[in-house]
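Comments concern the structure below.
All protein chains of the complex are present and in place, except for one that has been dropped.
And then chain A:
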């Protein structure tokens, strides 16, 4: 049985009186310790799927199961210990008036986990930030350092699943490389399961074993890493995405 199972998921938003179907009948399954990628243009519904798993989007049909358990509405404390999310924009996802220490220790306080001091220090070490950053504010950090804090925060409760929503698209190329390396190292060390969203096929290819291409809220095509590398896509859309990737541009 897969760790994350999504069956015929639909998400409907109400906007200005009319209904917008953001995700239509999407199904996918992610095995434990697998890294699964969602790729597509903006508005294709890929981020909405992650948000639906966290209970942040109005699910109008279908089912989401984690380890066989259907998600109860409004993700509770138990859910937070298993599933955590890293958001796209490190400038918007950290509380601007909380120190790094407070950001990292809050999940521990909520879940009644002691040993805060040592855990915060270890979290900083794990993501490669100097311990002297502990009492800094987010505005005193660069974008890449902030994203490391966001990753450290997501790992405070030692979850098994990380939902990654474009974790590097706001970062420079070299900082992106460092962040991707960090994520891969943490996955190997802790046996994490990744569900990752990106519009950059090369990033998804580097990080994921299987890929689901999405367009207009629907699943277009599922590819393994080998199929992608061998350009063995069946649908035109997946092919156009492949051709437009900056990586291919240089080769062509």
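To be clear about the criterion, a contact is a pair of C-beta atoms (placed from the backbone, for glycine too) under 8 Å apart; a residue touches a chain by one contact, two chains touch by 3 or more; residues count from 1.
To be clear about the criterion, contacts and distances are computed from a predicted model.
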item: Chain not present in the shown complex, as UniProt names it (candidates "ABC transporter ATP-binding protein", "Sulfurtransferase complex subunit TusC", "Spermidine/putrescine transport system permease protein PotC" or "Xanthine dehydrogenase"); value: "ABC transporter ATP-binding protein"
item: Candidate in contact with the missing chain, chosen from A:102, A:122 or A:199; value: A:199
item: Option from A:88, A:105, A:193 or A:245 whose C-beta touches the chain left out; value: A:245
item: Touch list for chain A against the chain that is not drawn; value: 41-43, 143, 172-178, 180-181, 184-185, 199-203, 205-207, 228-230, 240-242, 244-250
